[in-house]
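Some chains omitted; the rest stay in position.
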Amino acid sequence: MDMKFMLQLVEKGSVTVPSLLIEHFHDIGLNEQECMLLIQLHSFLNKGDNFPTFDDLASRMTFDETACADLLRHLIQRGFLSIVQKNDEQIYSEAYSLQPLWEKLLRCAYGKIIDAPSKHNED
Amino acid sequence: MDMKFMLQLVEKGSVTVPSLLIEHFHDIGLNEQECMLLIQLHSFLNKGDNFPTFDDLASRMTFDETACADLLRHLIQRGFLSIVQKNDEQIYSEAYSLQPLWEKLLRCAYGKIIDAPSKHNED
Amino acid sequence: MDMKFMLQLVEKGSVTVPSLLIEHFHDIGLNEQECMLLIQLHSFLNKGDNFPTFDDLASRMTFDETACADLLRHLIQRGFLSIVQKNDEQIYSEAYSLQPLWEKLLRCAYGKIIDAPSKHNED
């Protein structure tokens, strides 16, 4: 049994992606490439890496650093992503925030529920 | 507080995607569109829906049912996906299996470990 | 490389437990034993097994089937769990529902936000 490799499998484990994103990325105007890039960002943020480099991100995608930078800028301009200032014990740093993405997804999913003719009355 | 919507948020929750796929899909020759389609399949399989329709899948993607069917066939031909027979209490059914995908990813990640010059000796 | 075992590791993967439960189980009056039993139930429900037996559950816990049945009944009486009728294509079946648990947790977490003196004004 190759313990070292298996430990890595267990410890790296899984990335949890909100079902909202998987189910509604297309509804809010994203394509698959943009969605995958946001999933990459989400996975870095999740493990406490708040500002991965273009290279970190591009190395896991089909495109290069320049294209990655362009895509990120485009996502920020369209309001899917923002960059925020963090102030952690007097150390200032920049961090990507996916809050704009989650807001769009929540509004989209909520709108669908409101619009849906309810099958039966519920309290 | 809109309890009904929030219950749905909690119950639908998150899709867990193996980090192997997020980190290495490009290394094994997939592009973002193919990867997102496999993530969709994975999310259906995870909740016990073993054979989602082309329409189920395409409705969450940027392309239509025909393109979805083509892409799935292509993934099967290239050995990323298979269709297996299930026999559950005498009821036969078909199911997608992502086992070929996980095998490719495991071999890829394992190869990288073997090839990597180790920084320090470890037992 | 022991492919069969590793495939199982990847395919079984992880159970996603709502952070609400991990962080607030004590606040809503559960102890660790009850919380673990509800996590077990959640993991069965998640993969589409809606009515695991007492034996399924007890085999993963420190207590036996009888104690398991008692604990489940107790959780139902205290409003953390319910049993609902499912009607799937004319086939009736029973299913555990964790909706009462999520409702309690949502009310608890929401109450804490309302009560918390906000650090700065936010819109």
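Letters A, B and C mark the chains as written, and numbering starts fresh at 1 in each.
We adopt the following convention: a contact is a pair of C-beta atoms (placed from the backbone, for glycine too) under 8 Å apart; a residue touches a chain by one contact, two chains touch by 3 or more.
Keep in mind that what you see is a predicted model, and the values were worked out from it rather than measured.
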For the entire assembly in this structure file, with 3 copies shown, the number of copies is 4
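Criterion: only the chains that are shown with their structure count from here on.
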Can the chain contact pattern be summarised as a line, a ring, a star, a complete graph, or none of these (other)?
-> complete
For the sequence-identical pair chain A and chain C, what is the superposition rotation angle on Cα atoms, to the nearest 5 degrees?
-> 180
Any idea if chain B and chain C meet via the same residues, over half in common, or different ones?
-> same
Whole-Å gap between the CA centroids of chain A and chain B | 18
If you average the CA atoms of chain A and of chain C, how far apart do the two points sit, in angstrom?
-> 26
Centre-to-centre distance between chain C and chain B (centres being mean Cα positions), rounded to whole Å | 25
Overlap residues in chain C, where contacts from two or more other chains coincide = 1, 6, 10, 13-14, 16
Residues of chain A defined as touching chain C within the complex = 1-2, 5-6, 9-10, 13-14, 16
For chain C, which residues are in contact with chain B within the complex?
-> 1, 3, 6-7, 10-11, 13-14, 16, 18, 20, 46-49, 98-99, 102-103, 105-107, 110
Complex contacts: residues of chain A adjacent to chain B | 2, 4-5, 8-9, 12-20, 22-26, 31-33, 35-37, 39-40, 43, 60-62, 109-110, 113, 122
